[in-house]
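A single protein chain has been removed from this complex, and every other one stays in its place.
Just so it is clear, A, B and C label the chains in written order, and each chain counts residues from 1 on its own.
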Amino acid sequence: MWLRVTTELEMNLQVASPMLLLLRPHSDAHQWVASDRYRVTPDIHVAEYTDRHGNLCQRLMAPAGPFAVHVSADVRIRPEDIDVTDAPFVPVEQLPDEVLVYLLPSRFCEADRLGARAWEIVDGRRPGHEQVTAISRWIHEHIRYCPETDPAPISASEVLNRGSGVCRDLAHLGMALCRSLSIPARLTVGYVHGLEPMDLHAWFEAWVGGRWHTFDPTQAQPGNGRVRLAYGRDAADVPLYHLFGPPAIPTRMEVSVEPLTPAD
Amino acid sequence: MWLRVTTELEMNLQVASPMLLLLRPHSDAHQWVASDRYRVTPDIHVAEYTDRHGNLCQRLMAPAGPFAVHVSADVRIRPEDIDVTDAPFVPVEQLPDEVLVYLLPSRFCEADRLGARAWEIVDGRRPGHEQVTAISRWIHEHIRYCPETDPAPISASEVLNRGSGVCRDLAHLGMALCRSLSIPARLTVGYVHGLEPMDLHAWFEAWVGGRWHTFDPTQAQPGNGRVRLAYGRDAADVPLYHLFGPPAIPTRMEVSVEPLTPAD
Amino acid sequence: MWLRVTTELEMNLQVASPMLLLLRPHSDAHQWVASDRYRVTPDIHVAEYTDRHGNLCQRLMAPAGPFAVHVSADVRIRPEDIDVTDAPFVPVEQLPDEVLVYLLPSRFCEADRLGARAWEIVDGRRPGHEQVTAISRWIHEHIRYCPETDPAPISASEVLNRGSGVCRDLAHLGMALCRSLSIPARLTVGYVHGLEPMDLHAWFEAWVGGRWHTFDPTQAQPGNGRVRLAYGRDAADVPLYHLFGPPAIPTRMEVSVEPLTPAD
Partner (left out) sequence: MWLRVTTELEMNLQVASPMLLLLRPHSDAHQWVASDRYRVTPDIHVAEYTDRHGNLCQRLMAPAGPFAVHVSADVRIRPEDIDVTDAPFVPVEQLPDEVLVYLLPSRFCEADRLGARAWEIVDGRRPGHEQVTAISRWIHEHIRYCPETDPAPISASEVLNRGSGVCRDLAHLGMALCRSLSIPARLTVGYVHGLEPMDLHAWFEAWVGGRWHTFDPTQAQPGNGRVRLAYGRDAADVPLYHLFGPPAIPTRMEVSVEPLTPAD
């Protein structure tokens, strides 16, 4: 499956500010970026590095005044493994070293405080994929998905108390609940084909049965058509764009995902 | 300066539980571990790996019943740079790539919420080391250091509200305030010679003038005699010991730091 | 300066073979890839990962029969530092840890066997950039550059004996001579604007004065207009394409480098 993904971000800064962006998808075993285009206006110098999670990070000095980033990529993706429902729980002592970090609490996932609730939700489920599915569905049914909410991230237990949140908040809650059951979980941000309303999206992955599996509490079923931009322990690791300076709200933010045929 | 550092940790677990420990110091440019000893009783298999921060992490399956870890090391340390007070602020756009992550908010350091307070505290100070010194002193004077408080970590703004905390809490507050000024800060845990009461300790480092500098809000002056065990974005990254299972409190925890002469 | 670089590689394999390619440039502090396009025909699955040197590596299963790779990228590059001739030698004990590996001998750079010759060549030069310049010029004047030679790489001392070689061979000799003087050196492969005849090119970088500097023994002066594809200890680390199977020679290999204006 081929998708063309596009993000157009426009801002108007009062003062020149350093900026960090994670808006370039990279190829890996799951997705192949056959072409991409990353245009910054005005035409300033941009540097790029790879962070500890393997994400491509763009650094630049955003000038005062109007500033625009236009990113697009043509990506081939492998089908999601949405039907693998029997992947078993992996005991902590058998987890690979590099996965352990996704068990620990993080900025927005106070896994250390949600154990009782997690055990209620997964009551009667087989350890592993079934438990995570139960968690994801419980969130889908009990936490209202409000795509238009205030963008300041809140923590998993705050999400639980408020009973509503944006995609990232629902993912954080799912991750915190998984970790409290000793199931590693990480945040994924990117594009989803057919999302309504279309926007950059966040969901999560859980490590069961020996690898990462996709879950999306904003959807009844985690569908296909996902292009990953970045992974992290939570949203604090994957700031799609982060301004080191006076806060500024995009004057325009447009996201699109369109199916492609390779011949395009 | 040579120090012999020792930690004795004893627990009594109800059920066998996977455990992660960060109790082995490693050599680097600042400290040289001339010898160490890491004994686990009963004599079970222990594996070790290096995490993303370069810390040595021990993994084991702690058995039910009495369980003890005894770690000691003879370490030569370089003097701390406690007199370098004019190290300047490094603008974000000039920070090395790998330092940027220590600017972002993390589990216990909501840097995104403390900017106004930070600017009050550093009012009139020169950007850089002077600002961090002002922050560290302000905490030393305004937040009561309670070595015996409840061990559950709380976040920087909770520390600020409560007005008291353990060493780790004071460090978190210092780090969150630094980050809100765009100064990278990381948590350091380890041993400090002469600490009263003696225990494992946490303090923080801030990146000014092109490298990491030591700050310790629990002390009027960050003294010498420090052996590092681990670094991290905050305490969520450096669990000195983390039990994946029913919580258990050490039945005994003894820490010592003694000066050595190389001839010992 | 903006360049559009393109490589077209065509092969005709007798049997399907796994293949490793390093043909995608990536952004870093020196070059910004504003757009790229990587097309494989027929349209098979390609995976990508980052190796220990930070290079992007493409993996695929090349099918039997005709097979083509077409890569192009629009890249903005910073000017080379070709006039910094006084960068001093950095004593080994002051080199950063990660640079030490470029001092050791490697597959095609037997630094352990070329010390006497190196000292002859740099006789009277100031340690550092001047020495490397002397080495690069000596090679330019004494080793015949034969762009069309047999492509099997030979080692630095074989190059010295034969008195001729392709760009990669000349770079290997320069690197081996540098390392024998305790100057770290690494191979760089990529594109050079204006190269005659146009092809993928190899040159080297030496660590003097605290950072990597560009040298190109195939040219009287290492000019501007360079887009990097990959770095390595020598050509064994950076196989632009490597076939794990019966050897095959490209049926077509076309490379181009054209100046762009950002408006293009």
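Basically, contacts are C-beta pairs under 8 Å (C-beta built on N, C-alpha and C of every residue); 3 or more make two chains touch, one makes a residue touch a chain.
This structure is a prediction, so every number in the text was calculated from the model and none was measured.
Checked against the full complex, the candidates C:15, C:29, C:61 or C:84 give a single residue touching the omitted chain, namely C:61. Contact with the chain that does not appear here is found for just one residue of B:13, B:34, B:68 or B:146, B:34.
From the options C:7, C:27 or C:106, the residue with contact to the chain not on display is C:106. Seen from subunit B, the chain kept out of the figure touches residues 26-29, 32-39, 43, 45-50, 54, 56, 58, 76, 78, 262.
Although one chain is not drawn, its touching partners on subunit C can still be listed: residues 18, 20, 49, 51-52, 57, 59, 61, 91-93, 97, 100-101, 103-107, 109-110, 112, 152, 182, 236-237, 239, 242, 244.
Throughout what follows, only the chains that are shown with their structure count from here on.
Chain contacts in this assembly form an open path, with each chain touching only its neighbours along a single line. Work out the mean CA point of subunit A and of subunit B, and you get 30 Å between them. Centroid to centroid, with C-alpha atoms defining each point, subunit A and subunit C lie 36 Å apart. The centroid of the Cα atoms in subunit B and the matching centroid in subunit C are 43 Å apart. Residue positions of subunit B touching 2 or more other chains: there are none.
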